[in-house]
Structure formats: C-alpha cells, structure tokens
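Heads up, one of the protein chains got dropped from this complex, but the rest are sitting where they should.
Naming follows writing order (A, B and C), and every chain is counted from residue 1.
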Amino acid sequence: MNIGDDLSPATVIRIRDSFARQGLMRHLGADLAEVKAGLVTIRLPFRPELTQQHGYFHAGGTSSIADSAGGYAGFTLFPEDSSVLTVEFKLNLINPAQGDCLEAQGRVIKPGRTLTICHLDVWATTPDRRIHVATGLQTLICVRGKSA
Amino acid sequence: MNIGDDLSPATVIRIRDSFARQGLMRHLGADLAEVKAGLVTIRLPFRPELTQQHGYFHAGGTSSIADSAGGYAGFTLFPEDSSVLTVEFKLNLINPAQGDCLEAQGRVIKPGRTLTICHLDVWATTPDRRIHVATGLQTLICVRGKSA
Amino acid sequence: MNIGDDLSPATVIRIRDSFARQGLMRHLGADLAEVKAGLVTIRLPFRPELTQQHGYFHAGGTSSIADSAGGYAGFTLFPEDSSVLTVEFKLNLINPAQGDCLEAQGRVIKPGRTLTICHLDVWATTPDRRIHVATGLQTLICVRGKSA
Partner (left out) sequence: MNIGDDLSPATVIRIRDSFARQGLMRHLGADLAEVKAGLVTIRLPFRPELTQQHGYFHAGGTSSIADSAGGYAGFTLFPEDSSVLTVEFKLNLINPAQGDCLEAQGRVIKPGRTLTICHLDVWATTPDRRIHVATGLQTLICVRGKSA
C-alpha cells in the first residue's frame, strides 16, 4: 500500500468512529475531510471561538487539528487491535493563520511497527487563495491490544 | 527583574486584557492562574468537550494552553508597544493527560530583544496528585509597534 | 527567484568562502555538493571517525551537516552584509545512518526578512540505493551588518 492509496471501507469507518469520539474536534468544529492510506486531512472553519488576541486562528487550533491529522494518518496503517498515541510534535508557524478555514494534513513519511513519523502541514484558505501557515513533524507510537 | 518576580499592576492588566481577547481560551474554558515576570500559568478544567478518543484530554488542548502560557510569559517582558507571535514550539507528551484539570506553565529561559525562548510544562492534577504530562520548548518573536 | 534557481557566481563564492571557514565541516570531511537559491546539499563520506557505538554514522555528524545545509540554504537568500545564525532545529532519525556517504539537503520553505524556515533531509547512499535517514525543521535568523 502506498501513501495516498484508497483504504478499505472498514478502515475508513474505524477512523471516522474514532474521530467522532474526539470531543475536542467536535467542540472546535473540525471535520475529517480526507482519509487515505497514511494521509489524512482535517478542516476547521473560522469562528470567533478559535481566535487569538489579534483575531486570527489561535496556534492552539492549528496544532490541535495538525496533531489529529497526523495521528489518524498513522492510525490508517496500524493493525486493527491497536491504538495511536502522539509521542511528540513540533510545529513552525510560518504565516498568520487568517482565512475562512484551516486545512491540516498529516502524511506518514516513515511507517513503523512501533514508531511512525509524519509531516504535518496546515493551510489557511480563502475563496481565492491558500496560504501555508504551519509545517511540522510528529512522532507516533502504536500501542497494541487497545482498540480505538 | 528576575523570572517569577511580581509585575506592575499595569502589566498584569495588559496580559489579562490580551488573554480575554483569545476566543479559543474562553471556548476551551481556560483561565489565567498566575502572571509573574517571565512566568505564566494557565488552567484548563476537564470537560468532555476537550477529549481525544480514549476520553483523556486531547493533545490539542494541552498544546493550546502550553502555547498561550509561553506566549504570555514572554509578553510580560516585552516593551509596551509590541506584540508576541509564536515562531515554533515542540511538545513531548510524556504521560496520559488524565485528571480534573490541566495546568500549563510557560517560563522564559532566554529573553531577547527579538527572540525569546520558553520552557513549557503541563501537569494533570487530581485532588491527591499532580502528574507531569508534557514538556516542551517554544520560540517567540517580539513584533514592535503593534500593541496587543 | 525561485527555490532551486541558479545563483550569481558572486553569491556562490560567498557561500563557498563561508563554508571553507567552518573548521568543523573540514574536520568531519564534508563538502558542499550543491548551492542553489534556497537549496544546499552537503556530502559527508563515511569514515570510522564519524561513527557511534554500533559503527553507523553518529547522529552528531548527521545533524552537523543538516544544520550547515539549512543554514547555507537560507544564507543564499540573505542580503550581502548579513550573517546567518541557527535559532533552533529538530531532527527525526528515521532509519539507521549506514552507507558510504551521507547527503544532507537544506531547503528554504519560508524565506523572511528576519526569520527563515528550512526543511532538512538526510540520506545515506550506497552504490545501489539511497535511504532517507533523517528529516527535520530549522529556524534561522538573519543578522544585519555582520558579513560572513
């Protein structure tokens, strides 16, 4: 299986069910836009509830959806009876996160039996453009025998 | 001025006003627990709206308050007519974020005219203990001539 | 100018002169393989003087050339009377660094007047393959009025 390939319907359902259990994603208003093998995109429409002090998206919203996108990108490649935990992540905020919507993409660059490494990227979109607002790296661990 | 010293009432008000304008902190239910020179603590009580798929605090909440705590820790040391932006941060999630409340502390370890570096630490508290759940580093930039 | 474009001969000479003054690069045996706009590659042939305890390249060699490659990638885009300093970098070591040679590439993903952000990647090469051994992110600062 290559990164970006289609997944079985059962795997997509497993990811969507897990995402639906993330109270934070619902509270922020995020949705799962794309679920492919090792590649997940989450969207977060702008709301005043997501701002920092200058009225842009707060880096906390940016990092929340980046972390979830990477976590689920890894999870698509994990065995069925396992769960995913974030070991660490690092994010560079490279442009003001200003727009109608944020789009966070997690992409597996090194799958592994225990550890999986993802690139994280976030864009802010407006009707006429898409700005790269954050780029990062994330280390995930696969925990066996705990489904979710 | 040393890290942890008391600040002038005017500086504390400037920080609290800025924090009050962060829509995300209010939406998550976070409050500013401590504001000292180069040292800020933010608390986030548990709610189902903050969870990941296993019912613990989502790393997004942890990183949101860690980022704000570090940003304001730096901001306490900035000149009046300036604003603070996060350049980047990195967080290691070292224990499950499970408890009644999260407490994030940002502490300046290297103040600077342009860049300021903070340590970030987050604990989960229960009535009888306090677990270290995350540790990180953050780089801030001071932007002159824009108050907030 | 786009990332990967050819540079003026004067800029290439400025980079090569600066690289030649890095005692560490010479001591490790590294050379500057490619100098393009915002894109620099450094090679480091294997020697027993570069190993860790299992006989592979030590992560210190990997990170030394990754840091220099990123620093010079940024420096190609800086004004003439400026110098470059690394603010921070983060590297994930994703495969054992085993091979005849390491190749580190720094690539600017966000140029800026003050801060510049680079992706760092390192491969280990053997006559018949090229393995991705590290990926990272780096923040650089442009310091005016100090040439080097």
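Everything below uses one rule, namely that a residue touches a chain if its C-beta (ideal position, glycine included) is under 8 Å from a C-beta of that chain, and two chains touch if they have at least 3 such contacts.
In this text the structure is predicted, and so the values were computed from the model without any measurement.
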Give me the visible chains that the unshown chain touches, in label order.
A, B, C
Residue of C:T11, C:T51, C:S82 or C:Q98 in touch with the missing chain, whole complex considered:
C:T51
Against the chain that's been left off, what residues of chain A make contact? List them.
87-88, 90, 114-115, 137, 139, 141
Where the missing chain touches chain B, by residue
90, 92, 94-95, 109-110, 117, 119, 132, 135-137, 139
Hidden partner sits against chain C at residues 18-19, 21-28, 47-54, 58-61, 63-65, 67-68, 83, 85-93, 148
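Everything below uses one rule, namely that only the chains that are shown with their structure count from here on.
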Give, as an integer number of Å, the spacing between the C-alpha centres of chain B and chain A.
22
Cα-centroid distance, chain B relative to chain C, in whole angstrom
33
Residues of chain A engaged with two or more neighbouring chains:
90, 92
